[in-house]
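And then subunit A:
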Amino acid sequence: MHHISRRGMLAGAAAVALGRRAIAQGAPIKIGLMLPFSGTFAALGENIAAAFELCLAERGDRLGGRAVTLVRLDDESDPAKAPQNVNRLLERDKVDVLIGTVHSGVVMALVQAARERDVPLIIPNAGNVAATRELCAPSIFRSSFSNWQPAYGMGKALAAKGVKKACWVTWDYAAGKESGEGFRDGLRSGGGELIQVLTLPFPETNFQPILAQLPGLGVEAVGSFFAGGGAVQFVKDYAAAGLREKLPLCGSGFLTEGVLKPQGAAADGIQTALHYGDGLDNAKNTAFRAAFKQKTGRDADVYAVQGYDAGQMIAIGLDATKGDATAVKPLATAIQAAKIDSPRGTFTLSPSHNPVQTIYLREAKGGENRVIGVAADALADPGTGCKMNLP
Partner candidate 1 sequence: MRCATLRGNLLLAVAALVVACMPFYASPYHMQLASIAMIAAMFALSLQLLVGGAGMVSLAQAAFFGLGAYTVYLLGRTLGRPPSILVSLPASAAVAGIAAALIGPFALRTRGFFFLMTTLAFGQMLFFVFHDTPIGGGADGVFIQRPDLGFALTRASRTPVFLLTDLAVLAAMYAALWWLMHTLFGSVLLGIRANEDRMRAMGHNVTRVKLAAFVIAGALAGIAGHMAALNDAFVNPELLGWHRSAEALLIVLLGGIGALHGPILGAFAYTLIGEFGRSITERQRLVEGLVILAAVLLLRRGLAGLRFAR
Partner candidate 2 sequence: MTAALQAVGLSRRFGGLLAVSDVSLELSVGELHAVIGPNGAGKSTLVNLLAGEIPPTSGSVRIDGQDVTGWSAWRIARCGIGRSFQRTNLMPDMTVLENARLAVPARHLWRRLRPNHPSMANARSALARVGLADLTDRIAATLSHGQLRQLEIGVALALQPKVLLLDEPLAGMGPEESEAFAGLLRELAQDHAVLLVEHDMDVVFSVAHRMTVMLDGRVLARGAPDEIRASPAVRDAYLGHDV
């Protein structure tokens, strides 16, 4: 007992004496991966983590000259437990960098910690706009998308095809609402109008009451945001209600992302917009997909790409500070200035730290979300309300 505590004290004293130099030379940098490894989003969490590890492995598991230790923590997609889980990583495991997460409620606790304690955070999925709008901070970056972006692309593409009136169907929650606003803005940019938003409580899948209303609205197209089981069911029910031929269904890319197999023929011909898609022809993508397949035995998807790019972004930042994660300002400046060579195509970051990226128009066919064009080029989230005060 006595012995241990003395050793602890000695180690502490040494760290104080050596200061920053010790960081640069010896001790590994600790990265906390707070992701869902159980529950509904487990598959997403696994793909993000695997691609992140892949990115590190390509760099010899060293960032900014320091070895890397990964600490995985299952957030269970439970927002109620999120503050406690973040504390675990920061206080118990003493991580230097946070990577997470999928669930947009859980990510709020991460954003909170990053803001309060200036810990670098890279969000590899959760798209709630607030994280890179009013809650933006120098230490917070996103490698994925804001909910607004893909839907904006879809709206724009729809308006470009001459659609004047459309409606938006979604769950009554933040992601649905925010993507609806993107869709509206996209439509408007091309002279179209969003005339109605139809919602049902999350995560209900009783779509019948909404489907029965659609024919009477007088719209030319229906846009929607659903994900996971809801997306499967909505697409199938939409087809079963005989609406597919009369009212083209389109949406934010998650409507058909990773769910084409269960959707089957009902999804054929649905156009969606997302920052990634099947058949993207660039060298980086080809190499990435091969490496990911080799590592995991699974095909890469948009979540893997986001996890991979989170790794690239933090690598750029830590390289610039020689592995010092506490130097938030130079770290942020480096990431902000970088061009990230992503499998989705090169992207940069907006002043509010959200990717400025191409949104592709895709069409579901034969189990693939094939890229058929560009819905919006170099699209940045407006970043409304972001007041970035560099420390």
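General observations
The definition used in the following text is that a contact is a pair of C-beta atoms (placed from the backbone, for glycine too) under 8 Å apart; a residue touches a chain by one contact, two chains touch by 3 or more; residues count from 1.
A word on the picks: all candidates are chains of the complex that A comes from, given by their letters.
Keep in mind that this is a model prediction, so the values were computed, not measured.
Per the touch definition at the top, the candidate among 1 or 2 touching subunit A in this complex is 1.
Listing the residues of subunit A that touch candidate 1 in their complex gives 37-38, 74, 76, 78-80, 82-84, 87-88, 91-92, 104-105, 107-109, 111-112, 116-117, 128, 130, 135, 172-174, 177, 201-202.
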